[in-house]
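All protein chains of the complex are present and in place, except for one that has been dropped.
Letters A and B mark the chains as written, and numbering starts fresh at 1 in each.
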Amino acid sequence: MTRIVSLLTDFGLSDPFVGVMKAVILSHEPSLCIVDVSHGVPAQDIDVAALWLSEAYRWFSRGAVHVCVVDPAVGSARAALAARAGEHVFLAPDNGVLSDVLVREPRAEVRRIDALELGLPIPSRTFHGRDVFAPIAARLASGELCFADVGPVHAPVRRARALPAREQNRVIGRVSFVDHFGNLVSDVAASVLGDGVETVEIGERRLRRVGTYSEAEPGECVALVSSFGTLEVACRDGNAAEVLKASRGDRVVVHLAARAPAPELRS
Amino acid sequence: MTRIVSLLTDFGLSDPFVGVMKAVILSHEPSLCIVDVSHGVPAQDIDVAALWLSEAYRWFSRGAVHVCVVDPAVGSARAALAARAGEHVFLAPDNGVLSDVLVREPRAEVRRIDALELGLPIPSRTFHGRDVFAPIAARLASGELCFADVGPVHAPVRRARALPAREQNRVIGRVSFVDHFGNLVSDVAASVLGDGVETVEIGERRLRRVGTYSEAEPGECVALVSSFGTLEVACRDGNAAEVLKASRGDRVVVHLAARAPAPELRS
Partner (left out) sequence: MTRIVSLLTDFGLSDPFVGVMKAVILSHEPSLCIVDVSHGVPAQDIDVAALWLSEAYRWFSRGAVHVCVVDPAVGSARAALAARAGEHVFLAPDNGVLSDVLVREPRAEVRRIDALELGLPIPSRTFHGRDVFAPIAARLASGELCFADVGPVHAPVRRARALPAREQNRVIGRVSFVDHFGNLVSDVAASVLGDGVETVEIGERRLRRVGTYSEAEPGECVALVSSFGTLEVACRDGNAAEVLKASRGDRVVVHLAARAPAPELRS
């Protein structure tokens, strides 16, 4: 059966770095199927990478190996990690980029990759995607290496992230990221808000909630459920980030109907 | 035999959305080969997507499934379509994005995807690429689903597009799109103009026709036949869009020699 290796990095696609990682993986095992989750994580943005990884991996079939390299401390003493949860395997630097996956998968087993023990050549100090994560991914995906043999159990770095806060009939969250269309994807889980949303406030604007983009008037900014299952602010036929001059980290306030039950605040 | 699924969207490559679509396709059938035609369609630009789809699919071998998701009305009542022409299959929202393919393939059979009947989970209202088109593409490409079973026959939306106009010894067309190099690809089919082109006018400039980029002087703007088979305006060692301050939709006038036969106006 074809085994899958997914890649998520902040390398961009202009340089040859992603191609070199693929070359290393395929030179170990040419039958592997490599899928790009994204290489457009904002440079060194561990939080966005953590979020995207935790959203994306669930759509892959079990047995996939997910490599996430957003690694500002490459070459330092930070560990390289392998984690197993369900039948998914994750490889990443120990900088918190696995945090959101570990929230979803509290039983995950995390190990430190022991590159020396595994016989890897001494890695460069600037490109562990190529020198550590790619060869280990190939060995794990091909079955040449067992997860339990990658190295000792390790307590990973976890990023503390502010969760949306409940205040009376308001839920106060943040813009998690701005997508390619300028949609502002928030961290407020929409599923638990039910029908209780009255309006969504961003900057000085109050927006109504709709079910889908087409329900907005042309040019109108509205709130709706993103494909991540959180509230999103969008502008019909336009770019909400530009129209609202909004960006990542901006405050999003959800005003609830008075009788709405207290929501859980995380998806 | 390896079966191919091609993807054409306006999702860009920064976000994880294309990666998630691939995950869904491969989780159905990991042996499929996914080819990106482009994810750089300008946001919500149905006309450019329709053009690129109709140019690109012909280079694939028969049996390929082509998924085109440029879908401003996602989540509304618009239908999701499957079309079969030759041995190519196309999946797309019913918004006219198949128009140019249907001009080339007048005998195409078009059906509405009946997601409920096919047992798909209720899709999100913002991401049918993931929830409808990806799983149906995988089932069709793998042979698990027959084209005739996707749903009932359907009369698709067709976009009316202005064709180039003939006026005496001139043909008046438009810039269809500006490519990565700044070349201005027009909608005037070059094959039918033969050797009768005297000059090509864009903005206030008159350009000579050449056979290939190298025939231009450094920095000169010229007209030649694009790889799409239409007239294109290029600038040697430069960016014609910038030099000419031209963009999509701009008028392109082809001046023909007096004795040229009346051309057909569409490739």
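Following the convention adopted for this analysis, contacts are C-beta pairs under 8 Å (C-beta built on N, C-alpha and C of every residue); 3 or more make two chains touch, one makes a residue touch a chain.
What you are looking at is a predicted structure, and each value in this text was computed from that prediction instead of being measured.
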{"item": "Selected from B:R107, B:H180 or B:K245 as touching the chain missing from the view", "value": "B:H180"}
{"item": "Chain B residues touching the omitted chain (full complex)", "value": "1-4, 6, 8, 13, 33, 35-40, 52, 55-56, 59-61, 64, 179-181, 211-215, 224-227, 232, 237, 239"}
{"item": "Positions on chain A where the hidden chain makes contact", "value": "11-20, 22-24, 26-27, 30-31, 43-44, 72-76, 124-127, 130"}
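By our rule, only the chains that are shown with their structure count from here on.
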{"item": "Chain A and chain B: spacing of chain centres that average the CA atoms, whole Å", "value": "31"}
